[in-house]
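Below you'll find the structure I mean.
Note that one protein chain of the assembly has been removed; the remaining protein chains are unaltered in position.
Note that the chains are named A and B in the order they appear, and that numbering of residues resets to 1 at the start of each chain.
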Amino acid sequence: MTDLLIRGADIVGRGRSDLLIRDGRFVDPADAGADGEELDADGLVALPGLVDLHTHLREPGREDAETIESGTLAAARGGFTAVLAMANTTPVTDTAEAAEHVAALGARDGHAQVVPVGAVSKGLHGVELAELGLMARSRARVRVFSDDGHCVSDARLMRRALEYVRAFDGVIAQHAQDQQLAGAAACCHEGEISGKLGLPGWPTAAEASVVARDIQIAELTRSRLHVCHVSCAETVDVIRWAKQRDINVTAEVAPHHLMLTTNEVLNYDPTYKVNPPLRPNEHVDALREALADGTIDAVATDHAPHARHDKEHAFAEAAFGMLGLENALAVVIETMINSGLSWPELAKRMSIMPAHIARLADQGRSLTESQPANVVLVDPAARAVVNRDQSASLSRNNPWHGRELPDPVVATIWAGRVTYQKAR
Amino acid sequence: MLRSSFTALRYRPEVVPRRLLRRPEEDLLSGTGAPQARPGDPTPDVGTGSSDSRVVLDADQIARACARMAHQILEANRGAKDLVLMGIPTRGVALAHRLATVMDEVESVKVPVGALDVTMYRDDLRRQPTRPVGHTHLPVEIDGSTVVLVDDVLYSGRTVRAALDALGDLGRPRAVQLAVLIDRGHRELPIHADHVGKYIPTRTGEHVSVRLAEIDGVNQVSIEPGDPFRGGT
Partner (left out) sequence: MRHLLSAADLDRTQITEIFDLAEEMSLVQGRPVKKLPALRGRTVVNLFFEDSTRTRSSFEIAGKWLSADVINISAKGSSVSKGESLRDTVLTVAAMGVDALVIRHHASGAPWQASHWIDAHVLNAGDGTHEHPTQALLDGFTIRRHLRRSAPDLVDFEGKTVAIVGDITHSRVARSNVLLLSTLGAQVTLVAPPTLLPPGVDSWPVLACTDLDEVLPHADIVMMLRVQRERMSGGYFPTPREYTIGYGLTRPRLEAMKSGAAICHPGPMNRGLEISADAADAANSLILDQVAAGVSVRMSVLYELLGGAE
């Protein structure tokens, strides 16, 4: 492999320097040979490759909506070098074999590292534990377990799962949704707009109450709890309380919850149907604040591709979810960097912490000698109007379509390999 | 009462030769051009102030035309027996009431007056935005009666065609006649009026504006140059 010299990048916003990549790792730039390739990074910020804790790649099962190939290409375009592939595929990732299959597909087709998430319960049914230990011990080395899409409602099952994964330093990523307070039909934040539109409401209490319960169980079991896609101020309060008490809880927020509000559903456009739902502005503000102060540890996309025909139903019957990988960094720059978050803090929320939570040894490392060369070059000033038809994803449910956002990703390098480079 | 009003309404019936219909600019009733406004006439309101618009009937002339038509109708039908006046909204209804008033004054007969809205029977509904629908009112059963349709202006004949269809859905009159205040020519259907207040030759693009005090606060008929792309009424 030839050398790749990145010239003049601002390293995580701390100052300019060159980066030399050889055999997938950073080496001393002074060693640069004459025959290597060069990338001019003047004016660009270099960040560690982004890590997404929450991606739906749809393969195996729904290859019409997304494949590991297309999904990771979208990831590379978004600056990600690793994605955690959620377990709600067909078949469900609830065995070692299923996990290894996903990991193998990722190794073969991926434009980023694909790390399978294991199901907490068999078939995501919330009744019996899946083979957590075997998945952990498999070649896929599963550490994150989640029934995402479904809440682990049974407190006893949640307790057992949390206890059990302690043996291999695993973490339970909970999709917090009280099924009694927000059933399967709930599709709109419960409030003025749900009342007006006659849509089944999804109250914030349905999320915060489950998180509160899980935090108590995490404290009881001294295990690691991760809260998926925090959507409301009440959940932030509960997590803040838990962190003050040193309970081992981490949390993520999705880009759409940092920017979009319930108003988007006023037109009954199912593109904006997502679970948990978009919330009113005060929640968006609370989430930004929590991400800034570290109460929320990570940004995770909840990238959820859907075929057109699964979205073009009546709002209440359309599939939940929206695309996220390609525009996540843009949204975080727009909402956070532009209001004061530093580049090192952003790197922490989008790379270092996600890698740490998922226990990914080769991701979220510093851009220094001998570290794996996972890096994204970012142009903080570039902007563009999002066009869903230019997506690498096979699906088009992009909530940012038609909006002007930052267009930051110039190049993504995963393990020394350029997985994406913007046409200049 | 009867005598005085009869005197007031004295008139000389005129037979209008049909060959004269298309002769432009000729006032067949008075033999003059645009009549002079007289003191006491209501002031024409906005819209007639346009220098291009010309008044062709003033209040007195309209009254005389109505009176003459009322007499004609009674004469043609040998009285008011089984007669029903059906005005076509909006101004046709007002005219029908005027005709009935004259008939009452002349013969002391109460001729029933109704309204026949033809909007939903028009053949040009799809050529313009949704038209407001007027009121239809049948004062008596019309089966076996002689219905006189009353309208302000007879032009293409399409409104009358619609009125005949509308009438057919309401019953089966013994005979249907047509009375109009103004016949402006340019028929597009084989329809003619039985009783005409005044023939006014016009050009296709022109607009004949009939204003009646009941609706417009003024009695006046004028011709306005129309929008060449819209055609007149």
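Heads up, the rule we're going with is that a residue touches a chain if its C-beta (ideal position, glycine included) is under 8 Å from a C-beta of that chain, and two chains touch if they have at least 3 such contacts.
None of the values given here were measured: they were computed from a predicted structure.
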- Query: Which residue, B:76, B:133 or B:175, contacts the hidden chain when the whole complex is considered?
  - Reply: B:133
- Given B:63, B:106 or B:170, the one touching the chain that is not displayed: B:170
- Cross-chain touch to the chain not pictured, restricted to A:14, A:196, A:222 or A:383, is A:196
- Item | Identified contact with the non-displayed chain, of B:63, B:106, B:120 or B:164 | B:120
- Query: If the missing chain were put back, which residues of chain A would it touch?
  - Reply: 190-199, 201, 267-270, 308-317
- Item | Sites on chain B contacted by the missing partner chain, in the whole complex | 117, 119-121, 125-133, 135-136, 165, 168-171
